[in-house]
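Below is the structure I would like to discuss, written out as C-alpha cells.
Every protein chain except one is present and positioned as in the full complex.
By written order: A, B and C. Residues from 1 in each chain.
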C-alpha cells in the first residue's frame, strides 16, 4: 500500500507542520530553486483541473530537473500526466479521470504506461479525491461520504477505505482516508512575496490541497505587494504560512488556461494531440525534447508555442470580463 | 433529546430539499411576509457572530409576530439572544458563548432564563457548532473532530455525540451530529432578487448555515440585479436555490454591525447594557416595548436609535475601505 | 448501424431527444458534449428556469454559441454564471440533495444501467484502460441519471466489465442493498430509442423508438435482451427550430458531427 494511502499518525502531521517556518517572510525564488524543494519519491498534488490553472511551468521545471518516482495526485489529469509519465518523473497517478480531454479521446500515453503496468493509476471518484484532500486540510484522518458505494470503483480501492454504519442513523458510509501530499503545486493569478494568494474564477480543489499539503509551491502570473493583499483580505484564498515558495511565471499554465488571463492554447493542444496520435510514447518523448529539454527558459518555451497563439489565448482569456 | 440533536434519516433530508422550488425565480418580500415562513417550535439558525451581521431586522419581525418555542442556534449569541428569550419567542439556545460581549460582562437575562430553567442553553465549543453545520451542509450525518474530548463540556453533550476510535489510526475522535436547521436567517451586504448573495469581509458560519438549513431567509442591505451577480460569479457565496425569501432592509443589523457598511452602534449598545444592568428581565422587556413593539416600521426603529448614532456607525463602518 | 434517413446527425438526434426529457425549474448536473447541448437546448426551448451545474464548479452559466467548453473545467463554463465554487462543493450539492438529474454520456452500459468508463476487459489486466470516473460515480450514486450514447452492440452489453458508475447493480433492490437507496439510472437516450428501467426488475426497457427505427434494429444493436413497453411512446422527429438552436450553439460541429 502506498504511503499516501495510509493515514499518518496525527502527531506526525502536527510535528511536520509546527517545524515549518510559518513566520511572515519573503519566499520568492526561481523555478529551478523551487524544483529543488521536491525530493524523489514524494507525493506531489497538482492544482487546477484538466486544462485549467495547471502549474505547467513548475511541472516543466520538475521534468527538466529529472525528478524520479513521484506520486502525482490531481482532481482530473490531462496532458501534464502524459508528460510526467513519459519523462519518467512519475510512476504513480492518483486521479478521477486521465486523458487530454474528451474532444481528443483516450490518452494513448496513459494507456501505454498503465496497461503495461509501467505506472500505477489509482482511480477515485472526483468527489472522493476532493474529500480526501479536505480531510487532510481539516486535520482529520478521514472524511465520511455517501459515494463510491456499491460500485467496482469502490471495491477496487476497498483496501484503502472503510465502510461503516453511521452510529447516528445506521446508514452505510464510505470513510475516505485523508490525503496530505508532501507538496502541492498551485498556480494563481496573483500573490504577494509571502505567499498570500488571490484566486480568480474556478478554484477547483486548490484551497484544500494547499491546506492539506506539507509544503506548497506557488507559481503566479504576478507578484503583488502585501499592501494590496491587506486592502482586500477577504480576497485571499491561501494564507502565507502554508506556502514554502513563490515563483513569478507569467503565462505559467501554457498551453493550458489561467482564468481571466488566457484560455487553452487550442492550436498547441491540437498539435500535441497529433504528435501522440501515432506511436504515442515516441511522440510524447519528442514533444518533451522540443518543448521541455531544448528551450533554455520558460520564455523560450513560450516562443516555441508561438506569439500569435499566445496573443489569441490571452484575448480569449480576458474576454470573461467583457460582459 | 431535542429534534435538532437527532440526525434525520438521509432520505428525509433529501426529500425536504427536492420538494423545494429550486428554479430561478424572484422571491422578494416584506419582513412581515418572511416572518410568516417561520413556524412555532422550529429550529432557527442565526447568521453572523456576536455583534456582526446579526439579522436583527428579521429577528425584530419574528418577535413582533409573536413566534413561540423556537430553538435558536448561533456561533456566538449576543443581545439578540436576550431579546428572543425575554420576548418568549425562544426557550432553547444552542451556542458556544452567550452574553452581550466581553466588555459588558455576563448577560443577566441569559442567567435569569437559564439558571431558573425557563430556557435551555446547550453549550458546544465554537468549532463543534461550526462542524455540525458543515456536516449538515455537506449532506453528512456527522463530522469527526478532535475537539471536546476530555472536558466536562464534551461530557455534558455526550448523549448527542459518539466517541469513536479512528479505524485508520486508532485515535479517539468525537463524532458531532449534523445540524440541519429548519430555517437560517442571514443578513448580507447585497444579493439579487433570486437570492444569489455576495458577502463582504467576515463570513462566520453563514455559508454552511445556508447550505445546511431547510429554508433560508436572506435580509440584505440592497438588492442588486442578476446581471451584476453574473458579472462576478466568483463573488457569490450563497446560491439562489438555497434561498426561500429575500428582504431588502437597509441598516438591517442595527445596533450590531454589517461589515463595510456600519460598525456596532456603541451608544445604543451601552444604553441597552444600562437598561439590563438592574432588574434585567424588566429592563429587557421595556427595551422590547420601546424598540420592538412601539415602532410602526424598521425606519421608525432606526429613528429611535437616532440619526447621529447611525451616521457615526456608518462612517466607522465604511472606514475599512479607507486604507 | 445506419443513420436514420433525415437531415440531422446521430448526435443532434441524441441532443434533441434528451433535451425533451428535462423539465423547467430542474437543477441538472451536466457533462460537456451532448448533455450540455441538450440542457442548453431545453433552456432555450421549454425550460427557461432550468439550472445547469458543472463539475468544475459552476452554477447556472449561459453558454456562448460557438464557444463550447472543452471540458466542464474551463472558464468557458462560467460565462455569466450565477456562482462558481470549488469542485468538491459543487459535487457535494449532489450529496446534499439539491440536484434533480445527472446527465452524461456513456462508453459502456449494461441491462441494469450500470456504466463503465474505466476498463475494457479485466480491470487487473485490461484490453483498454479508459479515462475513468471523473464525477460519474458521484453523480450516479447520488441522483437520478440520464445517459445519452450511441446505440451499438459493443456499448450495450449484458454486464459491464467494470461498474464505474452504479446503475441498478444486479437489478431489483440490489442498488439500495449496496447502500444507494437514492438515485439510479432513469433514462437512456440513444440514436435509436429512449429507454427506462422496469420498476421491479430494473431491467432496461424500451419506452419509445426514434422516427424510422424498428424494434429489430434496436435489438440487433443491443447485446442483451431488452424489454419493450406494451405501448411504445410515439417520438416526434427533431423540429427545425430545435436543430437550429443546436447548430447555433455548435457551429463547428465539435460535439454534433
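Criterion: a residue touches a chain if its C-beta (ideal position, glycine included) is under 8 Å from a C-beta of that chain, and two chains touch if they have at least 3 such contacts.
From a predicted model like this one, the values you see are computed outputs, not experimental measurements.
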Touching partners, among the displayed chains, of the absent chain: A, B
Residue of B:17, B:73, B:99 or B:309 in touch with the missing chain, whole complex considered: B:99
Of A:87, A:107 or A:196, the one touching the omitted chain in the full complex: A:196
Residue touching the undisplayed chain, where the options are B:42, B:80, B:192 or B:208: B:208
Residue among B:7, B:51, B:84 or B:197 touching the omitted chain: B:51
Positions on subunit A where the hidden chain makes contact: 10-11, 13-18, 21-25, 137-140, 194, 196, 211, 226, 229-231, 233-234, 236, 239-242
Residue numbers in subunit B that touch the chain omitted from display: 49-52, 75-76, 95-99, 101-103, 106-107, 110-111, 114-115, 121, 123-128, 130-131, 133-134, 145-154, 156, 163, 171-172, 201-208, 257, 259-260, 263-264, 266, 317, 320, 323
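Rule of thumb we're sticking to: only the chains that are shown with their structure count from here on.
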Per-chain CA centroid nearest to the all-protein CA mean: A
Averaged-CA centre spacing for the pair subunit C and subunit B, given as whole angstrom: 41
Cα-centroid distance, subunit A relative to subunit B, in whole angstrom: 37
Distance from the mean Cα position of subunit C to that of subunit A, given in whole angstrom: 29
Sequence positions of subunit A contacting 2 or more other chains: 145-146, 171, 201-203, 323
Where subunit C touches two or more other chains at once, by residue number: 58, 78, 80, 84-85, 92, 95
